[in-house]
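For reference, the structure discussed in these notes is given below.
For this depiction, one protein chain was excluded, whereas all remaining protein chains were kept in their positions.
Residue numbering begins at 1 within each chain, and the chains themselves are lettered A and B in the order written.
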Amino acid sequence: MNGIDPKTLLPDTGGENSAAGLDSSRHKDRKDLVFVNLGPSHPATHGCLRALCALDGETIVAAVTEMGYLHRGFEKDCEVHTFQQVIPYTDRLNYVLAIMNNVGYCKAVERMLGITIPDRAMYLRVITCELNRIIDHLVCAGANLVDLGALTNFWYSFNAREKVYNILEKLCGARLTSSYTRLGGLSRDAHPSFADEVRAVLKEVKKSVGEVNNLISKNRIFLDRTQGVCVISKERALSYGWTGPTLRACGMDYDLRKAEPYYHYDDFKFEVPVGTQGDTYDRIFVRLYEIEESANIIEQALKKLPKGPVMTDDKRVALPPKQETYGNIEGLMNHFKIIMHGICPEPGEIYDFTEAANGELGFYIVADGSKNPYRVKCRPPCLMNYAAFHEMIEGGMVSDAVANLGSINIIAGELDR
Amino acid sequence: MGMTGEGFPAVTTRRDAVVAWGQKNSLWPMPFGTACCAIEFMGVAASVFDISRFGAELVRFSPRQADLLLVAGTVTFKQAPILRQIYEQMCEPKWVISMGVCASAGGFYNNYCTVQGIDQVVPWTSIFPAVRPGPKPSWRRS
Partner (left out) sequence: MKNEEILEKLKQKHPQAVLGAADRFGYLEIQIAGASIAEVVKTLRDDPEFAFNMLIDLVSIDYSATQGWTGERFALAYLFKSLTLGHRLQLKVTVAEDEPVVPTISEFYANANWLEREAYDQMGVRFARHPNLKRLLNHHEFVGHPLRKDYPITKRQWLSANESLMDEMDVRLKAKGYQ
């Protein structure tokens, strides 16, 4: 202003238009704020979430979040169902990656029972889990990019997703909520052409990811809207208990498949993509790179896929073959015991975890010796992400909040259980 | 078109007639997606199943611009007042589709927090009774 002190332009009466009124320390008046609810029914809330935002212009100065709009009583329902009957309920925790939830739950109960599942079942679990991880990341990236206005990516990622679902449908008879695992193994073996079909689909997936990558990685609008937006520091993310791709985007090289491997994950060669900034951009790209790594794991697992049964022969959990049930009394008794009396682990408590697509999915199960679990507590990775949401969006724009919400991938079924 | 039985809130008709009626009037749906079914509604709208063939591709996220409310997913007691509010914000004539058994009757969530059917909250006109019906029934049965 050519050396003119702005305060001399207007006589400072302390009123609304005074230059002193522009001073940030005096400008904080609640009358200037507009309160806007994001959600609970909002196209970009990816389920039912609610964030009450106090807006100054388009800047969010303060935000408060609320959850529980999809609280369907998973944990109470578990207590009145048998250990096997809980499996369909776990499907609906994070409904984008149903098999991962099945595996997480079954692995915990199997450890409680002291059952080791056959190798073939382990490899098939790994393959289907990684297929689920691909689906989750495709849905997350696709939906997130729609929120940013890039609708084309949604078609690309959903085309690939449909093809993966076709395989899963052929494998277990259902698309989304598949209940593929059983305690002690899997509900059915893979069909003979399974490996070839998966390999063909992986090519499609890689092509789709490449197309999405081409569309966004040098797109100025995308870069401006995601880089440096809604940053969270590594320390804060740890304090919030973040795990999975969102934590890795903050620069923590932490993946349970590497840190505490299960199901032969230590035999596979794969990289863990790690971000540097902890912004929306890193979170999207960590997911896109993870799709490629999952495809690598699946290819290796298909090569190593051993022959053999997919169900343990432990009589406590495995139903006898039908000819045994109808042919002799032991088989009939065994069948009757499992169906009528259920599977009863010894009294005890266990916490077991797997690396789901969103992070550490844990199940804390208390058994009291009966056929129903006494208490099941699910550790949802989404909850930790969403707990930090209000802190991340404060100071940013409303549109950044929407972009951020997609990148931390909140699935309400898992969040609220 | 005819009513089935006394007091039973159902209408029978021919599928072709409903599809033709939908294509003619080009319903604008508002997805009230809460859970698993909402993910499948994304599949209905996406390129493979492509609901735009039936003239319903223009998904509106504002109830004031929509004439078909598609309740996809479980409705909890915490969600119920919001569903009611959205229904009341829609202009006449309006229709409601309850997608999946959770919205229609609570499904296998028979517990303390789940509404046992959205007919307790809004009047619905059409149901897809399967558990998480998937994209195919969304247009096969309509």
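Going forward, a residue touches a chain if its C-beta (ideal position, glycine included) is under 8 Å from a C-beta of that chain, and two chains touch if they have at least 3 such contacts.
Bear in mind that the values here come from a model prediction, so they are computed numbers and not experimental data.
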Partners of the unshown chain among those that are drawn: A, B
Identified contact with the non-displayed chain, of A:Leu52, A:Leu215, A:Val231 or A:Leu332: A:Leu52
Candidates A:Val34, A:Ile221, A:Ala259 or A:Met333 - the one touching the absent chain: A:Ala259
Touching the absent chain when the full complex is considered, from A:Lys28, A:His191, A:Lys207 or A:Lys304: A:Lys28
In chain A, positions touching the absent partner: 25, 28-30, 33, 35, 40, 50, 52, 54, 61-64, 66-68, 71, 73, 75-77, 79-80, 111-112, 236, 238-241, 243, 252, 254, 259-260, 347-353, 360, 362, 364, 366, 368-369, 374-375, 377, 379, 383-384, 387-388, 390, 394, 416-417
Footprint left on chain B by the chain that the document does not show: 77-78, 80-82, 110-113, 116
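The definition used in the following text is that only the chains that are shown with their structure count from here on.
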Residue ranges of chain B in contact with chain A within the complex: 32-36, 38-40, 42-43, 46-48, 61, 73-74, 76, 78-79, 82-83, 86, 108-109, 111-114, 131-132, 134
Residue ranges of chain A in contact with chain B within the complex: 40-43, 47-48, 68-73, 76-77, 88-89, 92, 95-96, 139, 143, 154-155, 158-159, 161-162, 175-177, 412-413
